[in-house]
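The complex appears here minus one protein chain, its other protein chains still in place.
What follows is chain A.
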Amino acid sequence: MPSPRSGSHPTLVQPLDTRYQVETPEGIDLILRPAGLLPRALAYAIDLAIRGAIMLVLFIALALLGQLGFGLGLILMFLLNWWYMVLFEVLNQGRSPGKQMMGLRVVHDDGTPIGWSASLVRNLLRFVDLLPFAYTLGALSCLLHPSFKRLGDIAAGSLVVYRDEKHPRPELPAADPERAPFALTLADQGALLSFAERQASLSPARRAELAAILAEPLDVPPEQAQARINGIARGLLGSTSP
C-alpha cells in the first residue's frame, strides 16, 4: 500500500501551503489539499439540514401509520443519525451531499477511497468531537492539526480533502521563442514557466516588478525583462505549430 508522508522532499524547504504529499507504489507523489474547519463545518450544516428535512417529512408520513409508524420512525432516526454519513461516504466516493456541495471528499491518509471500517470509526467517534458542546473538541483538534483532522479523523486515519477542479489552459503571451543565456536548473525553469503562465492574473505593475528581478542575470534593461522571460518560456515549451 502507498505510504503517506506529510511535508515535502527532505532536500527542499518546507512548503508554505498545506498541501499533503502521498508517495504511491508507482513511485510518484500525489498532492492532496486538506480542507480546513470552515468548509467542513458548512458541509456538516448542509447535511444536518438535509437530515432534518428528511426526518420531518418521514415523521409526518409515519404519524399516519400509528404505532407501527412510530417504531419505523425510531429505526429510521437511528439510521439517519448514525449511518447517513457512513453510507454516503463509502458508497458515493467519500462524499456526503453536504461535502459534495462544498467540493470536499473523504479519503484514507494514503489517498485511497475511504472504506467501511475507517468511515465507521470516524463517524462513531464524532460523539467525542461533539464534546463538551457544539463540536468544541473537534474544532480545536481541526485547528491545531497540520492537516486539519478532527479526533475521529486521527483515529480512523482519514483526511477530508478538496476535490480537484479543472483549470483552463493558460494562454502564453505571444513572443519569439529564444534560448536562455545560461543553463537553467529545473527550479529556474519551473519558475520562468509559472511566471509566463500566471501573467494574466497579475497586474501590469506587479508583472514588471517581478520580471525586473531577473533583469540583471538575463542581461537586459528592466523594461525588457518581461518580454525576454516570455520568449524563454516559449522556447522551453517548443513550437506550437504541428
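One rule holds in what follows: contacts are C-beta pairs under 8 Å (C-beta built on N, C-alpha and C of every residue); 3 or more make two chains touch, one makes a residue touch a chain; residues count from 1.
The rule is short, and it goes like this: contacts and distances are computed from a predicted model.
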- Answer for the undisplayed chain, UniProt naming, from "Putative transport system integral membrane protein", "Stage II sporulation protein M", "Thiolase family protein" or "ABC transporter permease subunit", is "Stage II sporulation protein M"
- Query: Out of A:Ile28, A:Ile60, A:Ala174 or A:Ala205, which touches the unshown chain?
  - Reply: A:Ile28
- Query: Among A:Leu143, A:Ile213 or A:Leu237, which residue is in contact with the omitted chain in the full complex?
  - Reply: A:Leu237
- Of the listed residues A:Met101, A:Ile154, A:Ala175 or A:Ala227, which contacts the missing chain in the full complex? A:Ile154
- Query: For the chain left off this view, which of A:Pro39, A:Gly73 or A:Pro173 is in contact with it?
  - Reply: A:Gly73
- Query: Which chain A residues touch the hidden chain?
  - Reply: 1-2, 24, 26-28, 30-32, 66-68, 70-75, 77-78, 81-82, 93, 107, 110-113, 115-118, 120-121, 124-128, 131, 151, 154-157, 164, 166-167, 169-170, 184, 186, 189-190, 193-194, 196-197, 233, 236-240, 242
